[in-house]
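For this view, one protein chain was removed and the others were kept in their places.
This part shows chain A:
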Amino acid sequence: MSPTTAVHVRDLHKRYGPKRAVDGLELSVEHGEIFSVLGPNGAGKTTTVEILEGYRHRDRGEVSVLGTDPQRGDRRWRSRLGIVLQSADDQAELTVAELVRHFATFYPEPRDPEELVAAVGLTEKAGTRVRQLSGGQRRRLDVALGIVGRPELLFLDEPTTGFDPEARRSFWDLLRSLRDEGTTILLTTHYLDEAEQLADRCAVVRDGRVVALDTPAALGGRAARQVMVRWVEDGAARSTTTAEPTALVTALTARLGPGEIPGLEVLRPTLEDVYLSLIGKASDHHLEEVPA
C-alpha cells in the first residue's frame, strides 16, 4: 500500500445469512481521483461502501481508509471523511442554511456555510425548509452536508438518482471542482454515463467481487477494442466485429469501391455494452463474436 492510497481493500468478505454480499472484493483508490463503483442492484456496492464508512463490520479481509481501519475509526478520522448516503428524508422542518450551519459545527475546519450553499446552487433556497425542496435540491443539500467539513475523501452513494439532465450536469461540475481541489471521491452509481463523465477509474462489481477495473475508456479491455462494422453488400446487410476496423474498411473499399461503401457504419461498443457484458446481461449482438 503506497502512501498515495486513500482506500485499500483486500480480500473483503461479508455475508448475510447464506448470501455472500461481498466475496473477496479488492480495490484501491488513489488520493485525488474520482473512483467509480459500478454494478447492478445487489452486487455488493453499498455493503462494500458502508464497510469503508464504518457502518458495517466485515467478516474478514483487510480494509484501510485514510490509513485507518474503519472499525476503529475515531472522531478525528471521521472529520476527514464526507459521507453522502443513498437516501434520507430527515430533518424536514429545518432550512437549508440552518442545516449546513449546524453540520459545520461538527468539524475542526468547516467550509463557510454561505459559500457552500452557493456552490451547490441553493442560495435561493437557503431559507427554505427541507421538506419543500425538490429531489434534486435535496440531493445537493445532502452533498453540501457531506462536504461541509472539507473531507479528504468523499463517499457518494448513487448521488444523482432522480435528477433532471441539467441538474446532473451542474452536479457533475461540482464534483469535478471538488476533485480539482484535491478531494478523493468514491462514487457508486447505476448510471454509466455518470461514470464515463466523472470517473478516473471504474470498478465493475458483480456478485460481491470486482470483475473489471480500469479507466472508463479502457474498461473491459479487449472487448472495448472490438469494433463492429456494418455495411450493405449485394443488397444484404452484413456485419462483422474486428479489432482492426481500418484494415477491414480498406479491404471493403478495395472490394466494393471505388466510392462510398453502401450503408457503412463503424461502431465502437459503448461503456454500457461493455458493462452489460461484464455483468452478464449482453444487451445486443455488439460483443458477440460475429464470424466475418
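One rule holds in what follows: contacts are C-beta pairs under 8 Å (C-beta built on N, C-alpha and C of every residue); 3 or more make two chains touch, one makes a residue touch a chain; residues count from 1.
Definition applied: contacts and distances are computed from a predicted model.
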Listed names "Fe-S cluster assembly protein SufD", "Transport permease protein", "Membrane protein YhdT" or "TonB-dependent receptor plug domain-containing protein", with the criterion being the UniProt name of the chain not displayed:
"Transport permease protein"
Per the whole complex, from A:Ser64, A:Thr128, A:Gln197 or A:Thr253 the residue touching the absent chain is A:Gln197
Please give every residue of chain A in contact with the chain that is not shown.
3-4, 30-34, 50, 53-56, 75-76, 78-81, 83, 85, 87-91, 93-94, 98, 102-103, 105-109, 111-112, 115-116, 119-121, 129, 145, 149-150, 152, 169-174, 176-182, 196-201, 215-217
